[in-house]
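Removed from the display is one protein chain of the complex; every other protein chain stays in position.
Up next is chain A:
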Amino acid sequence: MPNKEDNIRIGVFVCHCGSNIAGYLNMEELGAYVETLPHVAFAKRNLYTCSEGGINEIKKAIKEQNLNRVVVASCTPRTHEPLFRSSCAEAGLNPYLFEMVNIRDQCSWVHMQQKDDGTAKAKDLIRMGVAKAALLEPQVPIISEVAQRALVIGAGIAGMTSTLALANRGYEVVLVERGERLGGMLNQLNKLGPTMADASAFADEKVKAITAHPKITVFTKARVTEAQGFIGKYKVDIETESGVKKIDIGVIIVATGGRLLVPEGLYNYDGKKVITQLEAETLLKQGLDKGVNNVVMIQCAGGRTKERPYCSRICCQTAVKNAMLIKEQNPQARVSILYRDMQMYGVENEEMFRDSKAKGIRYIKYEPEDPPQVSDGKVSVYHSLLGRKIDLAADLVVLSTPIVSQDGAEATSQLLRVPIDDNGFFLEGHVKLRPLDFATDGVFLAGSARFPANIREAVAQGLGAASRASIPLSKGSVVVEPIISILANEDACRGCGLCVALCPYGALEIKKTDKGRKVHIIDVACKGCGVCASTCYQHALSVNSFTDDQINAQINAFLE
């Protein structure tokens, strides 16, 4: 076995986990086996290695037995690796000289009924862990400063909310809006469901607070043209009317919003008699014309099609809200909503939906294969319960079109090296676990840039993103796990850039050095996935704690 040090002394702690492991594996056999493995200087079985007693035994053994590697065979590293690592550190051993073997989830749990096989597998796994441990090298966590300033891109409701939340926590915020004024789509809205709050008053209040805030710098008619760097250290160029501003930024929130689909060519859309829900909001703000007595709304207009397969989620509630407001302004009006499926999630929306039926708003289901036909003054639709086509008089037709991705979303995605999905919406780090983070550290997202969101959701997401963004800001520095890529053999690197193109995190760059073009790893941005190392044709790149030698040692130990 290739070893850099001769005096490798590994301590192995095999945990019974009460009866979780000991109840299903032959622990005596396992304990005796561990002692026979190469470099194992000390082996011990614990009832619970994670208990205070167990931890103390690790610390004691490191000191008394002069251990320089520790292996714990127990439960999952997900929950317990940090604890064991810090125990090693407390005893003066570099925490990255620790290796964990999961004999609970992978042996005693899945092979509960097969004691012998489970025990044999545990032996294999421990042998592999020990083989790797012998080759582990000490690592030092990477600490990098975080510039105490946030950049928020987009001044819609999500962006404004994030900006205020961060500024109110005392952080400097730069808010960049490409339009002339702050507010985004909020400026065009009338009343906000389900509370029917006044949209303009709400927008004004936010804009005033932002304009007056000493911590906030607002650039309108501006755009971010360059963003180089990584979490904590972004160098951002903002093109404004008065020239390019270069600003150091710590974290970035993308709140560029979405855009309402303008249904050109659909249902005779003309913006006058056939309008969108957004145009209906404006009409309602001004007060509906007296002559409008018959209104037909068509849901999923241009949505849930082949080109846009997703449900825009908020158009149904908008339609119902506006239908109610029409009824309020003109109680005699006959309002019909033609729908495919009503997406009325949430208790309040459900209630509004019920109320709307009580107020006499009619709902007629249509099939996408047989969509409604809009002609002058009427809409005809196949009524499946009546089993025939019916004609509805229509002084006004309102099309519920989906929110589509913002113009320039792709450019923003390339600028910040964050992904967008098939529909052009920004893709969060994880749909459930990291909904407001990008996979790239230090970049966050909120509002309809992520997916169609109503005002409430945009506000909640704006607050959430601000909260996420304030974590690195308040810590002042980021500590990164050193399990990252390294240029193990600088001479071998030819600076070809093959790895740069494949890095999912933009963590690699080619730099000119005295020895020519070489790859440089931006250690704070690297997540240690290892794609670069397994790609490099010069075998110049490696991954800390997952080197070829270490993986090979495990493979060899397994196949022994």
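The criterion applied here is as follows: a contact is a pair of C-beta atoms (placed from the backbone, for glycine too) under 8 Å apart; a residue touches a chain by one contact, two chains touch by 3 or more; residues count from 1.
Simple rule for what comes next: contacts and distances are computed from a predicted model.
Trainee: Which one, "Sulphur oxidation protein SoxZ domain-containing protein", "Methyl-viologen-reducing hydrogenase, delta subunit", "Diaminopimelate decarboxylase" or "Monovalent cation/H(+) antiporter subunit G", is the UniProt name for the chain you do not see?
Mentor: Cross-referencing UniProt, the chain left out corresponds to "Methyl-viologen-reducing hydrogenase, delta subunit".
Trainee: Tell me which of A:16, A:80, A:468 or A:527 is the one touching the absent chain.
Mentor: Of the listed residues, the one touching the omitted chain is A:527.
Trainee: Provide the residue numbers of chain A that touch the chain removed from this figure.
Mentor: 419, 421, 430-431, 439, 483, 496, 498-499, 501-502, 504-505, 527-531, 533-539, 543, 546, 548, 551-552, 555-556, 559
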